[in-house]
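Heads up, one of the protein chains got dropped from this complex, but the rest are sitting where they should.
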Amino acid sequence: MRYNRGSKRFLQQTQKVMAKFFNKTSLYLPRLSLAALIICLVSGVVLAFQYRPFGNVFQNVEEITTLVPYGFFFRRLHYASGEVFAILVLLHVADYFFRSAYKRQSFFDWFQLGLGAALCFFILFTGFILQGGLEGYFAGTILRNLLELIPFVGSAASHMVIGRGHAFYFLPYLYHCCFLPLGLVFLLRKHIRDWLPDWGSMTVATMMLFIYALAVPMPKALPPGAETSFITGPWFFLGVQELLRHFSPLWAGLFLPALFAALFLSLPALSGVWARVARYTLLTGAGVYAVLSVKLYFF
Amino acid sequence: MDRRGFFKKLRWFFYALFGAVLALPALSFVTYRKKRTRTVVFTVSEQTDHYFKQGVFLIREGEAFSALSAKCTHLGCTVRFDQHKKQFVCPCHQSVYDAVGKRVAGPARDDLQVLPVTLRENRDIEVVVEV
Partner (left out) sequence: MKKAFFIFCVVLTGMLIVLEHQRFRPDQPVSEGCMGCHAGASDPDKSHPVAAFGCFSCHLGNPYSLDKDRAHAGMVLNPGDLSVAAQGCGQEKCHPGIVSRVKNSIMATNKGILNTLYYHWITNGKEAASPVDVQALLAVDTRANLAEDHFVKLCASCHFWRERTPGQGEFAERGGGCSGCHVVKRGEKTTEDLSKFTHSELSTRIPSHNCVRCHNRSARAGLSYEGKYESEGYGTPFEHGQPNSRGLSGRRFYLDLPPDVHHARSEMACIDCHTHLELMGDGKRYEYLEEQRDVICKDCHEPRFVEVRQGDETAERLPRLNSVVPPLEGAKVAYSQKGAPLYNLRQGGHGAALYLKLTGKAVSMNISTEKKAYHALPGHERLSCQSCHSPYVPQCYGCHVTYHKGEFQKDKLLGLETPGRWREGRSYMRFETPILGLANEQTISPYSPCQVFVSVFDKDLSYNDGESFAISAMSPFDPHTTQNASRTCLDCHGDPKALGLGQGLLSATKDGLLFCPTYDSVASNFGQDFAPESFASVNGTALHTASRHERRPFNAKELKAILGVTPCLSCHDTYEDPIYRDFKKSLERLRGGLARACGVSFVYP
């Protein structure tokens, strides 16, 4: 019937447009994210000249934000570009996950890329700690205590990641500026060459981030001695925070995230039923995590 | 140089100018230094002539007090006071200053910096140094 044929063609055309859009998105997402990464690295280098990860770190950060000339700009730029980089990486990974890209890659390659994606978020997390406010201080403390829960190697692991006493911020600083970015670049070495940003992506990313840094103020921070009845960590760990409110730290903080990561990284090695189980488990897990995050933030 | 060459050089000149403008905020940020001061307190028992504490020499003439910075004006080493010759001598390049900090010999050009002195109610003396 003509009605059916017409609607069938409409459906086909919509699908074509959407496919084109998604293909375009797939092309530019990673380029934009790498552009953001470059901006983050450059602004980070500039900030490193004034940032000191010892003594009164909160005072140091506040002075960068309000006293040092152009400090507000570089701080906002570094913060925004870092967040944009991580969000775009997440979208890029989701994009290729939905397309079952893991089926076409070797386990080794997928493993490196997945680990690299995880590293992105730990770079952001160490950056969150380094802000020196109450949120960052508690986030670091929680990480230290979670690491101590690891059987056998817990104490050693926590000593390697967060310092004690006055050296609290120094180790996260080394991770944030040196170890993790180097690790990231190493793990993604081939990938970076493939997705190096073109001038168009660079312009768009720079322009958007620059305008953001001129217009949007940094979120206000609580001084480390302040009293508050409710505090949240970084947005990407809100789900874990919500889990930690209800379940034991070992399960909510270590085991479940590790399980999720293990499942994600092992995707290329699975086949048949197991692959489908893993895929749907991961999707459900991500969905639940999103719901928990929203619940904690808004309710 | 022909016209094309001139314009090429001009273009690069403008690139450099624009680059400088772009770099201005970054340079401003990177080179900023917060002015900080340190207060050195001399208690009554420390108020002897040419007493050294935390980079400051307290000079006493009877009941009049003054203070000198112990930083050599040449390249910044800490000078020491020679009790016998009544002179400040810098160990690095042997600049010499007299007992009240006036430059006498050596590669230094300026006198030792005089610092403001405040007398407190409890008879402490406070000297403020720029860090």
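Letters A and B mark the chains in the order given here, with residues in each chain numbered from 1 onward.
Just so it is clear, a residue touches a chain if its C-beta (ideal position, glycine included) is under 8 Å from a C-beta of that chain, and two chains touch if they have at least 3 such contacts.
The structure displayed is predicted, hence computed values, not measured ones.
Undergrad: Can you list the shown chains that the hidden chain touches?
TA: A, B
Undergrad: Among A:A221, A:L270 or A:A286, exactly one should touch the missing chain; which is it?
TA: If we include the chain that is not displayed, A:A221 is the one touching it.
Undergrad: So which of A:N145, A:T206 or A:T281 would be touching the chain we can't see?
TA: Residue touching the chain left out of view: A:T206.
Undergrad: Which candidate, B:K34, B:K86 or B:R123, sits in contact with the chain we can't see?
TA: The missing chain is touched by B:K34.
Undergrad: Touching residues of chain A against the unshown chain: what are they?
TA: Contacting residues on chain A, toward the hidden partner: 56, 58-59, 62-63, 65-67, 69-70, 72-73, 198-200, 202-203, 206-207, 210-211, 214, 217-218, 220-223, 226-228.
Undergrad: Given the full complex, what residues of chain B touch the hidden partner chain?
TA: Given the touch definition above, chain B has residues 15, 18, 21-22, 24-25, 34-37 touching the missing chain.
Just so we're on the same page, only the chains that are shown with their structure count from here on.
Undergrad: Rounded to a whole Å, what is the gap between the Cα centroids of chain A and chain B?
TA: A distance of 46 Å separates the two centres.
Undergrad: Which part of chain B faces chain A closely enough to touch in the complex?
TA: Per the touch definition, chain B meets chain A at residues 25-26, 28-30, 32, 34.
Undergrad: Can you list the residues on chain A that touch chain B in the complex?
TA: It comes out as residues 46, 49-50, 63, 67-71, 73-74.
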